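Only one protein chain is missing from this complex, and each of the others stays in its spot.
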Amino acid sequence: MATEAGTPTFANKYPEEASIVRRAFLVAFIALGVGALAGVIQALHRTNILRIIPSADYYTVLTLHGVLLVIVFTIFFLVGVFQWAITRSLERSPPNITFTKAWLGLMSLGSVMTGAAIVSGVISEVDASADVLFTFYAPLQAHPLFYAGLVVFIVGTWLAGVDWFRTWLGWRREHPDERIPLQAFMVLTTMIMWYIATIGVAVSVLFFLLPWSLGFIDQVNPLLTRTLFWFFGHPVVYFWLLPAYLLWYTVMPKIAGGRLFSDPLARVVFVLFVLLSTPVGIHHQYMDPGIAQGFKFIAMTNTMFLLLPSLLTAFTVVASIEHGARQRGGTGLLGWLRALPWRDPAFTGMALAGLMFAAGGFSGMVNAGMNINYLVHNTLWVPGHFHLTVGTAVALTFMAGTYWLWPQLTNRRLYSRPIALAQVVLWFGGMALMSNAMHVSGLFGIPRRTAEPQYQGFDFATTFGGVSELNIQLALGGTLLFVSTLLFLSNLALSLAQPTRSGLGQQLPAALSGPEDSPRVLDNLALWSGIAVVLVVLAYALPLGSIIADSGLLGPGGTAYPAVLTPDSLAGLQAVVADPVVRALEVVA
Amino acid sequence: MHIHTYEKLWLGLSLLLITGFVATITYGALGAGVEMVDDSGETVDPGALGEHPDFADPGVERVGPNEYDVYVVAHRFYFEPGSSTQGFDPITVPANSTVNFYITSADVVHGFGVAGTNANTMVVPGEVSELTVEVGGPAEYGIVCNEYCGSGHHTMEGLMQVVPPGEYNGTDSQTARLGGDR
Partner (left out) sequence: MSDRRPPVRTRGGLLVAVVVGLVLWFEARTVAGMFFGVTLPPVPYMLAGVVVVGALAILADVTRTSHSARS
């Protein structure tokens, strides 16, 4: 693959920042590995092909799978990519690298706290658990460490945003009339969306769930905390997606041999996400009592319009890679596809991820279709959908992007490109198998989030396929995905042992249509933030107000399941954790 | 701002597609009359369902010539009525009738999904989910709890039996109170 001889790598130019990015990626990939292991255990368990854990523990594994993959893996990767992107595009280091290390440290601490609480669920000596799944709906209750860890983690991400905004403000003082470079623009707009999005879950956890788990309040309002979660739960998917979009817009055209078709349209897309990501959360609650139909209808229309930035992205990305293909000599209406660098796993991974995203987007439209949602809500269709979106569009793009970025972060070549190519193709095939089975199973009513969808009193009536055929397909797909994950991780691990070398630097070309072709108002971050807040208030003030008026801030009654902070559980924790530490300190002192 | 012609075309087609989706759903709501579960159900105390006039003794009641109210309480880990594998009555209604479900939870968030149909709702403690279903011909349906509710979640199931009208042996609301049969 051609490299620009003499271009210093990111690791050469910004060694401390490269170290931050590598560390963030390290945590991300450890989470990916453990999360993937959990996934294959689940795939084999729920299809009744291989059960190596008791079914009650399935839910601990599922909680781990969700939290590790969509909180730890995705967001640590995001902070790594964003740190790279903002440093590179503003050509500027963070104002204080210690602050940068601090937020990364907080995120890591939070992850360990929450992870420990979850894993305690399968350690019988410790009377603590967090078998509440990624959504932690009350009155199911986790150990306070679970909630506290999430708080610490999210505060870490908030500080990351502060770090990047400060970097940008420093740049702006020195470049007062310039347009914000595109990658920095993407980082900043994504973080604005994140600040707005996390308000919901922060309120829910800080004011209700954490005090409740510590015993300071007796009860919480399940519908209220659910609604606050989904206030966050929809925009978080764009927090996962927008780093992938950053790679598709700014890196993929380069890998394809060309340039980004339109910088202005990329800016418009990210502004649309700032505005529309959060006022749609109620589309996850179409089946909820206590929320009026009018609010659900508004969420539906907002969600349908959220399809627009993704459709625009499809156009721009395809146009950009077509440009690249023609630069490489491709000709013809469709023949240019042959001229693309399909042997490059970074390109192929992103292209396959984009292709799969189209399918995922359409199954998402079914989910968004308010009354159609009756047929698929909480069935296996829903994981079928999100394994195409976060599981492929995001995860596969992250892996493909890593193949391209890793040499620039380490000054070492990748161990094996053919294995990397096999890995991305295997992911695509495995996901097609698994996700197809999930979608079809869901249409027959087979539920998600369950250890044993085999019931005593009835069988699922299938009009196509048959349950055992669908199970085999799901298990096979899941296994292929796990193998693909192992290939990714081992390829990277072996790359660490490669000798360092020079000449691995890459430059990103300017867009064909640059920012100067777009209205300056696009860069007015304060304006878009303000409008976004107004839209969120409009979408949520009345529903939240009505829930609180109907059933109270703390709910009409009820107990916690399980109530974890009992004197017994504290004693158990003390015996396993605190006492050995004290004894060790006594020995050392 | 220069926008390529193909881009304008794509934008136009995208907006058309989106409008089509919104129109389809709007038709479903206003034309086909599919109503969403909403806030018309009352608020209840999940810890005091035993004192509630309807949920203390949940079951099927005839409330009109071809209309039935079904009160269901979801527990960890059974439906009452519904979980015939755990000693409760299956939910039995006559064919070709209108059935109004009123479902609440005595503990955590559950799901109530009639497998193979679009009768599907969340069951939230403190809230009552109201769902009106047009029941078709005689058939037997499985009921699935489709929201994670704890370690026994996968054992939570029920049965809904739609029987020929002649075979329906239930009570209407008056006789239920009096304790006699039809």
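Here are some notes:
Chains: A and B, in written order; residue numbering restarts at 1 for each.
Here is the rule we use: a residue touches a chain if its C-beta (ideal position, glycine included) is under 8 Å from a C-beta of that chain, and two chains touch if they have at least 3 such contacts.
As the structure is a prediction and not an experimental result, all values here were calculated from the model.
When the full complex is examined, the chain removed from view is found to touch A.
Checked against the full complex, the candidates A:G66, A:P181, A:P341 or A:P453 give a single residue touching the omitted chain, namely A:P341.
Among A:G429, A:G457 or A:G552, only A:G429 touches the chain that is left out of the view. The residue from A:S416, A:S529 or A:S546 that touches the chain not shown here is A:S416. Among A:A18, A:V440 or A:L525, only A:V440 touches the chain left out of the display. The chain not shown here touches subunit A at positions 1-2, 328-329, 337-346, 348, 351-352, 355, 403, 407, 413-418, 420-421, 425, 428-429, 432-433, 436, 440, 443, 463-465, 469, 495, 498.
In this section, only the chains that are shown with their structure count from here on.
Once the centre of each chain is set as its mean CA position, subunit A and subunit B turn out to be 32 Å apart.
Chain contact summary for the complex, subunit A toward subunit B: residues 55-56, 58-59, 131, 133, 137-140, 221-223, 226, 261-262, 264-265, 285-293, 296-297, 300-301, 304-305, 307-308, 311-312, 315-316, 319, 365, 368-372, 374-375, 377-379, 444-453, 455-461, 513, 517-519, 546, 550-551, 555-559, 561. Across the complex, subunit A is touched by residues 1-4, 6-7, 10-11, 14-15, 17-18, 21-22, 24-25, 28-29, 32, 34-39, 41, 43-48, 76, 84-85, 107-109, 111, 113-130, 140-142, 144-155, 157-159 of subunit B.
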